[in-house]
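The complex appears here minus one protein chain, its other protein chains still in place.
Showing chain A:
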Amino acid sequence: SPERAQESRVRVPRVDPYGFERPEDFDYAAYEEFFSAYLVILTRRAIKWSKLLKGGGRVQKSMTVKRYVRKGVPLEHRARVWMALSGAQAQMDQNPGYYHRLLQEERDPSLDNAIRTDLNRTFPDNVNFRKTANPCLQKALYNVLSAYGQHNEGVGYCQGMNFIVGYLILITKNEEESFWLLDALVGRILPDYYSPAMLGLKTDQEVLGELVTMKLPAVGALLDQHGVPWTLLVSRWFICLFVDVLPVETVLRVWDCLFNEGSKIIFRVALTLIKQHQAFILEATSTADICEKFKQITKGHLVMDCHTLMQNIFSEPGSLSMTTVNKLRESCRARLLVQ
């Protein structure tokens, strides 16, 4: 009812816990309903994690940790858990002072220019990234991106990395940790998404296409019929790892698993979004229609309810072994290289 919506509007803050202003069309009532249920889960998970982490030892990969991570890492432990499970912590420990030495190096002007062009265009809707914020996270964003460009010259800077680093900074509140987490993603977890040829990105988009054809043939047929390339629909999903595609909380839950289980999580999320909206997608009658529907399926209640979505990604798409993904990657890459 309008009254309830109005009441929710009063109760739910306009700025979320990460500093993002809620959009104009934000559904306060639906959010409040979701969040009151989610709060119970968050509380239970917080207690479980506190017990697990008691003693302060390093988090290590195990079946228990995997199960815990899939149910969500509490915000207070997120940075520590991501650092440990992604191998970023180990890299940081083995290379003391490395990040700070990179910051002192002379910058390549074209790299510098590319990064600066995007500083004002990274999360203008987040109060922490405003020029007037104190501290203004734009400076940290600039430092991490330019250090990374120096560190990984083959990649340099690719648009999209700005959004990823923005999230890393918001969660870790630490430049050096953000740097090593970015290195874990770009250097190890994701296969070559950001280098100039973007071959890993193109490959994974094709792999998703193959998986959809296998698991959701009607959607595959619709895209074939209209000649819609996958890159048109999902390039932002892969490049930005769902940042600015899915709600913030949902993205963080996806990243919990991404840091622990690797890049196939992206396929699981993508397949689940498509499968859950299959009937809706199949209503499309044109390329533009299909594009619009793929935007719509990243909005609404199903993606806001991050806990249910994260349960669904491990059941809805069915089995998805790394062997299958790697085989598809091999064949898709070979096909792309011929073109």
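Keep in mind that, in the parts below, contacts are C-beta pairs under 8 Å (C-beta built on N, C-alpha and C of every residue); 3 or more make two chains touch, one makes a residue touch a chain; residues count from 1.
Assume contacts and distances are computed from a predicted model.
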Which name from "6-phosphofructo-2-kinase-domain-containing protein", "small monomeric GTPase", "Proteasome subunit beta" or "Ebp2-domain-containing protein" does UniProt give the chain that's left off?
"small monomeric GTPase"
Given A:V59, A:A88 or A:A114, the residue that touches the chain left out of view is A:A114
Among A:R70, A:R236 or A:R268, the residue in touch with the chain that has been omitted
A:R236
From the list A:R78, A:H151, A:K202 or A:R253, which touches the chain that is not on show?
A:K202
Which of these touches the unseen chain: A:Q159, A:T213, A:T308 or A:T324?
A:Q159
Write down which of A:E7, A:E32 or A:D289 is the residue touching the left-out chain.
A:D289
Name, in rising order, the residues on chain A that touch the hidden chain in the full complex.
113-114, 117-118, 120-125, 158-160, 162-163, 195-198, 201-202, 227, 229, 231-232, 235-236, 239-240, 244, 277, 279-280, 283, 285, 288-289, 291-293, 296-297, 299-300
